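Below is one structure. I have some questions about it.
All protein chains but one are shown at their positions in the complex.
Then we have chain A:
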């Protein structure tokens, strides 16, 4: 697409700063009137979970997130889009994923962030393994949810 906004995709072990990332998109243009940020965190499942181990496919993870982000930018009038996905060992309360969508009006920013998260879950090559607190139980790979596959279908029936 000719007029794609700046798209920033990062796959990293390090944490990210939500406020700083939002601020960066706010400064891109005086036409930015809406910024939606979505942060996904590691939860402890009521004390059961000690940590998540996120495995990823280096190279494809970046490429696939960039493809999904490009689709969002083709679909909504965005002024900037940032997606950061972490890998490695992540503890409850820590950040896993960040989507920041900037646009002139809120509808596009909300929709793009929602779309990004639905497709990240089903298409970005990351896999979570749960390390259980207490360490008696073996670590288990998280199973994909069938309703995640159903959720993405709403984006094809709506247009």
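By definition in this document, contacts are C-beta pairs under 8 Å (C-beta built on N, C-alpha and C of every residue); 3 or more make two chains touch, one makes a residue touch a chain; residues count from 1.
What we mean here is this: contacts and distances are computed from a predicted model.
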item	value
Identity of the absent chain, which is to be given by its UniProt protein name, from "XdhC family protein", "Neutral metalloproteinase", "Energy-coupling factor ABC transporter ATP-binding protein" or "Molybdopterin synthase sulfur carrier subunit"	"Molybdopterin synthase sulfur carrier subunit"
Identified contact with the non-displayed chain, of A:54, A:72 or A:100	A:54
Which of A:4, A:48, A:106 or A:123 contacts the chain that the document leaves out	A:123
Interface residues of chain A (partner: the chain not displayed)	40, 54-57, 59-60, 63-64, 85, 96-97, 117, 120-129, 141-144
